[in-house]
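Removed from the display is one protein chain of the complex; every other protein chain stays in position.
Moving on, here comes subunit A:
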Amino acid sequence: MDSSQTSLGEFESTLKKHAQELVESLERGRFGEAVQLIHQLNQTRDRGLYQEVGKLTRELHSAIVSFQIDPHMPQAEEVSQITDATERLSYVVKLTEGAANRTMDLVEESTPVLNDLAGEAKALSVDWQRFMRREVAAPEFRDLVKRVDSFLTHSAEGNRKVSGHLNDILLAQDYQDLTGQVIKRVTALVTEVESNLLKLVLMASQVDRFAGIEHDHQQLRAEKDQEKHPTRGEGPQIHADKREDVVSGQDDVDDLLSSLGF
């Protein structure tokens, strides 16, 4: 970075010096000398430009190397870290989906067990109350005793089953550890890629200064904004509590809708 600052400084001081000489030459009518000066100016500018383009190319090359992409290899894409990161994230999606489905399977299996026990208990309770009021005759009582006995067995079985499912639900949350590690690695890669890209942008801006190219950043940003399709949606908002244009929860949504007459 320092060397490009000096070469740019050199170019600018040569530009200033030669510009004064150029004006003098022209005022004195020495056109040959003037053309010579313009030629020298061009040469200095070209030299700096080539230097910066060279640096940019080298930087691009080392960026490609650090992404581990060999452009000559047919399987270049397969070995790149970005592809690796994509695969890692797909693994996260797969793992979380698996855990969610496993949890829901277990809940769906537990609910009928509990519902059956609740139904059985409710029916027994009605007859038990009748027994307490001495409304149950001996033959019916024998039947009631059998039902209580079988309920106790069912209850123990159901309890074992649901406890087992709850334990499995707990175990199904182990994805958090694995996905957390994967996401941290991908985040580190994204940060590295960003800093490499930033370096390239700085290099490119040096080339722009030599070449006298100016970008209309406002226009570029406006074009970028237009590319966003509002109907596509943006997905979950991360800093909802810090943003004015985003609701912070269902209560906020309800307030907004009622202010619209809902």
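By our rule, a residue touches a chain if its C-beta (ideal position, glycine included) is under 8 Å from a C-beta of that chain, and two chains touch if they have at least 3 such contacts; residues count from 1.
Note that in this section contacts and distances are computed from a predicted model.
Think of the chain that is not pictured: of "phosphoenolpyruvate--glycerone phosphotransferase", "Chemotaxis response regulator CheY", "ABC transporter ATP-binding protein" or "LigA protein", UniProt labels it "Chemotaxis response regulator CheY".
Touching the missing chain, out of A:Q43, A:T86 or A:N101, is residue A:N101.
Against the chain not shown here, subunit A presents residues 97, 100-101, 104, 107-108, 230-237, 240, 245-247, 249-250, 253, 256-257, 260, 262.
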